[in-house]
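The complex is shown incomplete by one protein chain, all other protein chains being positioned as in the whole.
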Amino acid sequence: MIALPSSLNANLVIGIALLVMLLVVAGAIVRTRSLLAAIILFSIYSLVSAVWLVVMDAADVAFTEAVIGAGVSTIVLLGAILLTRGEVEKPGWRALVAPALVCAGVGGLLIYAAAGLPALGDPASPANAHVGRAYLEAAPKEIGAPNIVTAVLASYRGFDTLGETAVIFAAGIGVALMLGFGPHASPLPPAATIGDHHVVLRVSAKFLIPLIALFALYVQFHGDLGAGGGFQAGVIMAAAIILHALVFGLRDTMMAVPPRLVRSIAALGVLLYAGVGVACMLNGGAFLDYDYLFPPAFEKQVPGWLLGDPEHAHHWGQHFGILLIELGVLLTVAATMLTIFYGFAGRTVEAIRQERGA
Amino acid sequence: MISFETLYAAAPALTAHAPVLMVAGPLIAACVAALSPTARTSWMISVTGSMFAAWMALAITGEVARHGAVDYYIGGFAPPLGIAFYIDGLGAMMALLVSSAGVMASIYSGHSLAAEVRAEKHTHVQAAFLLCQAGLLGLVSTGDAFNAFVFLEVSSIGAYALVAIGEKRDRRALPAAFNYLIMGTIGATLYVIGIGFLYAATGTLNMADLSARLATLGDSSVVQAGFAFIVVGLGIKAAMFPLHGWLPGAYSFGPSLIVIFLAATATKTSIYLMARFIFDVFPDGAAFGRNFIAWVLAPLAATAAIVCSIQATFEREIRRILAFSSVAQVGLILLGLSLATILGASAGLFYLMAHALMKMTLFMAVGGLAISLPARRLDDFAGVARDAPWSATAFAAGALSLAGAPLTLGFLAKWRLLEAALNAGQIWIAATVAIASLLTLLYVGRMLEAIFFRSAPAGAPRAVEAPVGVLAPVLVLAGLNIWFGLDASLPEQLAGAGAKALLAGAP
Amino acid sequence: MTSGGDLLIFLALATPLFAAVAIYAVGRMPDVRETLTVIASIALSIVTISMFMRVGAGNPPVLTVARPLAGLEIAFRLEPLGALFAVMASALWGVNSLFSIGYMRGKREANQTRFYVCFAFAMFAVMGIAMAANLFTLFIFYEVLTFSTYPLVTHAGDAAARRAGRIYLATLVGASLVLFLPGIVGVHLAAGSTTFIPGGLLTGKVNVVTGNVLLLLLVFGAAKAALMPLHGWLPAAMVAPAPVSALLHAVAVVKAGAFVILKTSAYIFGSDLISALPAATWLLWVAAGTIVIASLVAMTKDELKLRLAWSTVGQLAYVTSAALLPAAAGLVAGGLHMLIHAFAKITLFMCAGAIYVATGASKVSEMRGLGRSMPIVFACFLAGALCVVGLPPFAGMWSKFLLITAAFGTQTWITAAAMIVSSLLGLLYLAPVAIRALLPPAGDGSSGGFIRPYGAPGPVVAALAITAAGCVALFLFADAVAAYLAPIARRVP
Partner (left out) sequence: MSFILLHFNYVAVAILMMAGLFVVVSSSNLIKRMIGLAIFQTSTGLLYISLGKVSSGTAAITVDAASPEKQALANHLDPAYVAQYGVAGVVYSNPLPHVLILTAIVVGVATLAVGLAIAVRVREAFGSVEADEIEVLSRLESAQAGSQA
């Protein structure tokens, strides 16, 4: 057993306390029969876990969990219950036997494995000693981005991130295919009348939206220095537009940012990302090898002081590569989040209209 | 005789990048398809993208045959830090299979999609299809365990939505797709948990590195649990009995484009990944691996082969018959692999290819008939052979192959499976194969009897022969079923190379 | 490629296949259709006879068609046994066609075109079986034969026929897939190929255990030979019309089964290996049991065709026994018996058909005195019956003589005893049918109720007379046939 540095104990206690909260929330989600309550509890669950992630030094993940788990997921879930209604009925205990057995099996296996896992925080565990440590040592030299998570995400495992962007793109396509077309998804719902009375809301929204967009850009470009990056920025950017839709009505937003355009932007984002990869290839490197993003002859012309590090003019390609692909991620994520929002919100308007008509 | 080595050789510069181009090609094509203005252009892009991938797969296969396994370091980072592609004989075989299935499906979709999905959605449908294809191709070429998960999801998310749009014909597509999504996601998540445990035990995600490090570790609860989670997770994705619940619905109600593609590739790629883990990543020393094969994998596979064949016999809807048959055939493929000999693995892989070919033929032929015939049940297809003789003939070729009639690829596949089982001294596996073949004959007989020998009831809607664009790929595939039945040297070499790659050290 | 031998093989396969297509095409014109059938059978006979000659001259035709997997070929190569089988089947196809024309028209059967098409297909399969150069090719055509005869068995289309068809398919296909195919795969695995080699492919390549298993798989897997307990399909298939029974019993199906067993024994195992395998002895017991039981059951059957069917079960077991005797001489006797029994049994079935079409009588008890009105038919029946029993001057005597001699020679008492007992029983259940019919009718003689005014149709009588004559003719030429077959009993040099 390793010697425990004193600071761990504080962290440990906070972590355990947060985990207990998570357990309580999860238990409440299992028990509740109200869907709305379940969704709110899920949102809380995400937020608490984001806090826990900060305690665990996973700032980037915490940020993402907060904007995606507590933000986007909650919005989508709320949209979904608006469109489906219905409450959960309590199933008889017989219906719970098989699920309980399945879960007990999985849980038993997990706990069996947990006994063999290294202690929390063990710096010598295989997980922390092998590749993870190698990144910490190599990334500052090879990539140059201070945020190692970004360096790994965008460069070492840039291909994973390309796949992930493709997943998001696929989700956008999926939601569009389900909800984005057809008679139920009229692209131009009637102008909302509710917002007209709320002058304060409108004015403050007009003020806030550019600020949110600006913050998104900050998160975007600050990604290789601190927590943040294309995903978080994309979601925040989408949030700005969603706010617009909430305050000024979906119709106005759809006029300003048409769904078709949004879907195209999602595709363009992935295209940009993959294009960077192909560009590297055309210049003689491997796919996504940003060192070859620019032709060597071109790169030689760049003065080393431009990046403040005469030794590593080399990083120029890595910097711009990461910047470009993060831009691709931003475009795809923002556009997809909007597509999803449009899909659910467009249906919502339709559903409400039907409800009133009926 | 077609020699494996003489397969296409591309320019060296292209061959060097072929592994990643094979994945990036369809991915880029997906974006372009989504951006394209009309349904027709998106179809052309889809065909082009798939063909490009197939071209690259062919180049890789040739390269692997000439020089052995291909490595490709993405981003220029050597593993275990970077993500590396690793394509050996097995990966090349799978890549060729997936990409050729993609070409066939995309050509076929030109006419079939119009009957099944509104034209405004076509650009997105083609985009999702291409993403699905890119995902599967990435899955079979990556050498990184976590990267495999990402590509599994790239392919799955597209597939879920594509199955769901089958609702235009049959609203039951929606719950089926939802079920597919839930099961698929549970499977993928279990896989991730398993990878997490392996990572905890070894600190790496690269499969080759994992294998090397696992060999130095003893059995630990973490490794065992990791193995269990990976196998169960992939088992769900591979529709391994009894985790196959999602498959019949998804295959029955989805639109033809995705169903033919999934039927030919989706479960197969998961089987591929599972085989990778069982035979490559977990070293032979891990005793529980052997026990697992002997006491869990083989019995379950045998049960699937028997039970699901029986279920198929009692189904009434033609696509459900084919779907249950798929689960049964997955069992046979796994039986071959579970022999854990070169002969067994190569028989299993041979069967895998044969099954992809015949199921694709069958689903395509049924899809072609369904364009004009709003029918689902077997009885509705009574006497179709008279109205649509070409489609019916193609169906018959696929069905005979499925039943293992001599002179078809299916027969050779069964032959090889039997041979491998007997060679390994596993009489009970040979017996299972024989009995499953007999059961297959029952439901194939039912289908052929309805289509060829029964006459349509008076007043029933009549089928019209499928359009040429649909018929051409179907007939090509039907012809291949027969051609390979007479000269199976090509699939045999692919399977042989795959098996050798899979069981590098085994007898 | 030498001297056109491959062309002969091609013709032997193409003639029936082409005939099937042509018959289907002209199905609406019965006269053309039936002329075509007869012409095809004559053409095929010419082809098979010239092949027969070539084999006799030591220049067998050879043809390789395809090689799907390494060591797995679709190839043809004639040898004496196959040549004999091919000639026999093609000749009997002609005779049976003649008979069918009379019978089918006389009975005004439905779906006649389908009958002729399937018949031609079955001949195609038989040619493939006879000429196959290896077990794999043989298996393919063996299955084609099963499926092409299935519509014939269910010809009547009623519930009983469908039930019989189900039993037929289930037994034959089931045995093929579960026993025969694994057996072939096993042979392939043990020897690296499935080619028929004089003296035995497996000689020196398998141990006793494997050899036992393979022998059991192959002998039971060839379920068309109707060895008990896989004999049930044969009596069940009696619901089919008489020409089909003739096809099943004499021309194609059961003969294919017997042929496969002979061929497997001669060319896959070889008599040396057979003598060394205990399974051969077990199988001899089974065959002996089959012989006796089948004869006993046959005695209890009043339905004539059923009685004949059980007789076939017994007679086939003779061939099986012959193939499994630990002496090479048994093979020649078995081949001869296959040929002679074919002629005898087709005569009997055609007689049964003639009686049925003329009088509607199908039970033995209804036939008393009928012989007075149809003397030729019953005389031929008697000839066939005595040939089966094995009395001179009918060819059956020779094959039985050789068989029993071989059994005594190898001290296989059980087989010898079973054959003798069954011959006596045969005398009791077959001969009386004809004799009683030829005797004056009992009592009022009311049983002679003809449903056709002029007795059996001409072609029917002509056909059965030809085969009955064949039974006598073979008595004279049996020696020549035995000499022709002698090479198959050769041992490994």
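Just a few scattered comments:
Letters A, B and C mark the chains in the order given here, with residues in each chain numbered from 1 onward.
Note that in this section a residue touches a chain if its C-beta (ideal position, glycine included) is under 8 Å from a C-beta of that chain, and two chains touch if they have at least 3 such contacts.
Please read all numbers here as calculations on a predicted model, not as lab measurements.
In the full complex, the chain left out of view touches A, B. Touching the missing chain, out of A:I14, A:A58 or A:L243, is residue A:A58. The chain that is not drawn here is touched, among residues A:A227, A:A245 or A:I325, by A:A227. For chain A, the residues touching the absent chain in the complete assembly are 1-8, 12, 15-16, 19-20, 22-23, 26-27, 29-30, 35, 38-39, 42, 45-46, 49, 52-53, 56-61, 64-65, 68-69, 72-73, 76-77, 79-81, 83-89, 91, 95-96, 98-100, 102-104, 106-107, 110-111, 113-115, 117-125, 127-128, 131-133, 135-137, 140, 146-149, 152-153, 157, 160-161, 163-164, 167-168, 170-171, 174-175, 178-179, 184, 225-227, 231, 333, 340, 343-344, 347.
Chain B residues in contact with the hidden partner, per the touch definition given at the top, are 146, 150, 153, 157, 160-161, 164, 167, 171-172, 174-175, 177-178, 181-182, 185-186, 188-189, 192-193, 196, 199-200, 205, 316-317, 376-377, 379-380, 457, 460.
What we mean here is this: only the chains that are shown with their structure count from here on.
Looking at chain A and chain C, the chains in contact with each of them are B.
Relative to chain C, the chain whose mean Cα position lies farthest away is A.
In terms of Cα centroid distance from the overall Cα mean, chain B ranks first.
Of the two interfaces, B-C and A-B, the higher number of touching C-beta pairs belongs to A-B. Chain C has its Cα centroid 76 Å from the Cα centroid of chain A. In chain A, no residue reaches two or more other chains under the touch definition. In chain C, there is no position where the chain touches two or more neighbouring chains simultaneously.
Residues 65-70, 72, 74, 139-140, 143-144, 173-174, 177-178, 181-182, 185-186, 188-189 of chain C are the ones that touch chain B when the two sit in their complex. Across the complex, chain B is touched by residues 106, 109-110, 112-113, 115-118, 125-132, 134-135, 138, 155-160, 162-164, 166-167, 169-171, 173-178, 181-182, 263-264, 266-268, 270-271, 274-275, 277-278, 281, 285-292 of chain A. Of all residues in chain B, only 1, 404-407, 412, 414-416, 418-419, 422-423, 430-431, 434-435, 437-438, 441, 484-489, 492 touch chain C in the complex they form.
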